[in-house]
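All protein chains of the complex are present and in place, except for one that has been dropped.
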Amino acid sequence: MSIVRDVGLAPAGRRKIEWAMNRMRVLSSLVSEMESEKPLAGISVGISLHLEAKTAALAISLERLGARVSITSSNPLSAQDDVAAALSQMIYRVYAWRGETDSEYEENHRRVLADGPHIIVDDGADLSVMAHSMGIAGRVFGATEETTTGVLRFRAMERDRALGFPVIAVNDAKSKHLYDNRFGSGQSVVDGVLRATNVQIGGKRVVVLGYGWVGKGVAERFRGLGARVIVVEVDPFKALEAYMDGYEVMGSMDAAKLGDIFVTCTGNIKVLTDQHFRVMKDGALLANAGHFDVEVDVKALRSMATSEDEVRPNVREFVMPDGRRLYLLGEGRLVNLVAADGHPIEVMDLSFATQLLSVLYLVRNRGRLERHVYTLPDELDEEIARRKLRIEGVGLDSLTEEQKRYLESWR
Amino acid sequence: MSIVRDVGLAPAGRRKIEWAMNRMRVLSSLVSEMESEKPLAGISVGISLHLEAKTAALAISLERLGARVSITSSNPLSAQDDVAAALSQMIYRVYAWRGETDSEYEENHRRVLADGPHIIVDDGADLSVMAHSMGIAGRVFGATEETTTGVLRFRAMERDRALGFPVIAVNDAKSKHLYDNRFGSGQSVVDGVLRATNVQIGGKRVVVLGYGWVGKGVAERFRGLGARVIVVEVDPFKALEAYMDGYEVMGSMDAAKLGDIFVTCTGNIKVLTDQHFRVMKDGALLANAGHFDVEVDVKALRSMATSEDEVRPNVREFVMPDGRRLYLLGEGRLVNLVAADGHPIEVMDLSFATQLLSVLYLVRNRGRLERHVYTLPDELDEEIARRKLRIEGVGLDSLTEEQKRYLESWR
Amino acid sequence: MSIVRDVGLAPAGRRKIEWAMNRMRVLSSLVSEMESEKPLAGISVGISLHLEAKTAALAISLERLGARVSITSSNPLSAQDDVAAALSQMIYRVYAWRGETDSEYEENHRRVLADGPHIIVDDGADLSVMAHSMGIAGRVFGATEETTTGVLRFRAMERDRALGFPVIAVNDAKSKHLYDNRFGSGQSVVDGVLRATNVQIGGKRVVVLGYGWVGKGVAERFRGLGARVIVVEVDPFKALEAYMDGYEVMGSMDAAKLGDIFVTCTGNIKVLTDQHFRVMKDGALLANAGHFDVEVDVKALRSMATSEDEVRPNVREFVMPDGRRLYLLGEGRLVNLVAADGHPIEVMDLSFATQLLSVLYLVRNRGRLERHVYTLPDELDEEIARRKLRIEGVGLDSLTEEQKRYLESWR
Partner (left out) sequence: MSIVRDVGLAPAGRRKIEWAMNRMRVLSSLVSEMESEKPLAGISVGISLHLEAKTAALAISLERLGARVSITSSNPLSAQDDVAAALSQMIYRVYAWRGETDSEYEENHRRVLADGPHIIVDDGADLSVMAHSMGIAGRVFGATEETTTGVLRFRAMERDRALGFPVIAVNDAKSKHLYDNRFGSGQSVVDGVLRATNVQIGGKRVVVLGYGWVGKGVAERFRGLGARVIVVEVDPFKALEAYMDGYEVMGSMDAAKLGDIFVTCTGNIKVLTDQHFRVMKDGALLANAGHFDVEVDVKALRSMATSEDEVRPNVREFVMPDGRRLYLLGEGRLVNLVAADGHPIEVMDLSFATQLLSVLYLVRNRGRLERHVYTLPDELDEEIARRKLRIEGVGLDSLTEEQKRYLESWR
């Protein structure tokens, strides 16, 4: 049986899901074409993704293709209770609510695994790692992984020969990472900060830590709203790119003294630590756009603070011994999911179309794949981009035979 | 006695107000300097402004300077019930709730006037016009007006010799209109659309109707998020400016066929009408950033629709006879106030510091002003900008004597 | 007789003029419509403008309408010798060459006045001021003035009751100052810096001194090429606008230490002086976008330098006593005219269409105007903008009667 906060919230959740599904036109068109074949009949899918409306649309789509779906949320704060309630009336199982404790979070993941998934749809690799540690990886046909962070973990497992089933790095598909990380995070992190704080962005100094795809998107969108953006990097090529892109680039200790708003986008731990907190300005806002809540060292912040208080929803004030106040947004978890609705619908449409094709690929190639981390074959990846362009009415040229030959020749 | 939705909401409202006041540093510094003198002792102020946290900060500031304040909301949908509840415990009178009917809206304005204000702080001129039609304008020392729309109304009254007291056009102060209309609306309209819809902006065609300060800000910020912006204008100079700014510029009927999102920013009526609705694309979103809910012809939309439904908070679906669905955001009222928290705090800090100095100016010059529309004297206006720069630590050069002489000379 | 550097250069100049005229479609369409009437028959026009191809097109246009035109250049370095040569074969008189000495510059202006102009077309007011000091102002019907700087001089003359004829402040026409100062200078100053130096703009710190229309345009375009822009201002409102626009804003002494490229845009003297030169970085580039060569204190720079050398065309190196090298572009004169081709053609098309209508207005209203500084009547100004939109195929809406009434009403 599903476990959600309050089934009475289902009507509101249902509307959110319908709104999202209506605008996820790539996913919908794929489902429409294949629905009658039921290509996932007999397949059990276990999902750990941020449980909001767009994710619900993916779960429903998988069931439409014949699968039986169990789902939990990939972050203790990212489930939306109304969506979970509605979804619990629409698919096999939902185990999720906003504000899970660490042990509830773990228990819900365990419940999904107890439903015996053939396919795992993962976001950060927690569900798969748990399957391995419970010794049930052998029963799983394969997993798909949504995030950069999760793919890094799976690759480390592969390197350590600890991987028990094939994995499709959905994140590495072009239809996913070219758009989701940059355009999705870019817009939605801004959205999260605006909703949480109502502060003006124009004129503010925003410090973006990490200039990967997420950081690029976040820097771009904050600049688009008039911020003076500072980029912090450890990679010299990315630092130089940020510099030529017209951003200020400096070490994090220098940036710590200047920033009004900080956004961590690294996928690493302890990016903002006590040494930074000590020099920040009174009123500084701290947000995280990375997968896990490890980038801002909340434990250090808490231990330094003389008092702490939630001053607005998703805004927690920490008073420093010298009276300065630092504000942590969304508890240091993904600010775009905790304080807003996550990535925009159209971006998740592409990501989840990629998820759908990846799940189908794992099922169709059952037994033919090694215990490796794979990327989705190019032609499937490209099919998604082409479908999106068609739906948006965007024209695309094609190479003539003469042009193809020219590209092949060298004389 | 105050009349609000639910006093139990006061704790949440109080936090919102504190958050805003802490960040309204220009207003706060003015109050701190003058608080001990009580320059508004014995003065009754009646306010009609969008009743959210920043407005509450203004009301509280006026009482700190000695005034007795009654307040209502300048839009039936813009009052936030938690803020109204908290404020009702902090100032003389509050009469406001979200979702007032037209007659409740009018009744609440009447209640403010019944408290006998010496000074009216107005937003759209409704409170002042009502004072005139009730024949009590003679008792009022003067009014301040926040918006372009209201100032136009007051100037029309002046032209018709119908103005019963002096008015300070706060909107025309540089410290107000240079920042509030452009930067305030620019950011907050984007915020409202994001919250209401969760759609991706990158790649969308956004049609901005009106390229005044509000339209400029809205166009700029949507472009900053990756939109392809189309501007519609009636003024050839503004149309040409938009064109050179790199926007598409075209007539509204052409734009109607192309837009994904429409934002009216004109201050005029019937900017989007049945002829536009007839040709819009399925799924188009309609939002208004102008003061009154007259820019999108909602009546026409409703009469054309075969059905209508609220599909998400602040999103109303209208199904056209041919099956196309158009979505009206925030009921066609100011989308930044109805679907988000209104202008960013720092912008309202400047506007409300201007309001405060304008109220003081009216009180200090009681009996010395004509029944005209005035602007705030330059030196007061400039004081606000200089104070803001000081607070933000922004350096400013000054002219040398030699440079001043040079500017005066012509030989 | 015309006096130019080398008539042998005429063929190249003629091509430049034809290229420009072909693209000045607003000016051309006005001339086509009126050419047969010869509305300027019998009128002598004296021009002092930057003598390059677009200016030549104006001179030719005036002659096509019947005028007799004498022309010199409004800056000792801005005349292009090939254009002057070609023009000398196409209109009455040309007195100009690149690199005039101060006395040659004065002499050429005197020659234009000796031709007895009824109308003066001025750029910086030098020609008109000379006419006054020579005591021949009484013979002049009126003048038109192209620049902000010149208009300030004329207004000072009017204030001092020293103005001997009516002046049309062409600069103050919307069709001129909304586009010419911002879009014209913005692009062409960038062009001048690129041609003179070949340096990368991305990542550079560009200090823009003055945030009027010219400074705004320059800041915008350098940012558009990836520069990190710092704005210096004396006006608190403009400083605050620049701050919210996302620029760094600071005092000139702080900026002097940081800048890689400096551009003065103030219309004032001694904006960059010895105190700035003392702290600038080795390799800093100094450019001026203001009308006169007084903004960078070249005299001070020269007196501080231990040596000086032209290291590239339009780049002069000054070695400071401590070994730092500062580079002055275009001798501190308008960098867009000295090192590039001045404003883009389409912008000057609007400005010179305004000039043409202003000359016609002065002729048609001879004897009916006071010795004041006038702006072009709104309907003529608007005609230019409308014509430009028509030519570019840009759609424009118009107000309905109902909308006009709404804007007039206040109830």
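Quick notes on this structure:
Per-chain numbering from 1; labels A, B and C assigned in written order.
One rule holds in what follows: contacts are C-beta pairs under 8 Å (C-beta built on N, C-alpha and C of every residue); 3 or more make two chains touch, one makes a residue touch a chain.
These numbers come from a predicted model, not from an experiment.
Within the entire complex, contacts from the absent chain reach the displayed chains A, B, C. Taking the complete complex into account, A:F154 is the one of A:W19, A:Y105, A:F141 or A:F154 that touches the chain left out. Shown as candidates are C:R68, C:R111, C:R221 or C:R333; the residue that touches the absent chain is C:R221. In the full complex, subunit B contacts the hidden chain through residues 200, 202-203, 223, 226-228, 243-248. Residues of subunit C in contact with the chain left out of this view: 15-16, 18-20, 22-23, 53, 183-184, 186-187, 190-191, 194-195, 197-203, 221, 223-226, 283, 311-312, 315, 340-342, 344-347, 392.
Summarising the interface, subunit A meets the missing chain with residues 125, 129, 152-154, 156-157, 160, 162, 174-175, 178-179, 183, 232-234, 236-237, 239-241, 243-244, 249-252, 254, 267-270, 294, 382, 385-386, 388-389, 392, 394-400, 402-403, 406-411.
One rule holds in what follows: only the chains that are shown with their structure count from here on.
The most distant chain from subunit C is A, comparing centres defined as mean Cα coordinates.
Spacing of subunit B relative to subunit C, judged by their CA centroids, is 39 angstrom. Among the residues of subunit B, those in touch with two or more other chains are 183, 392.
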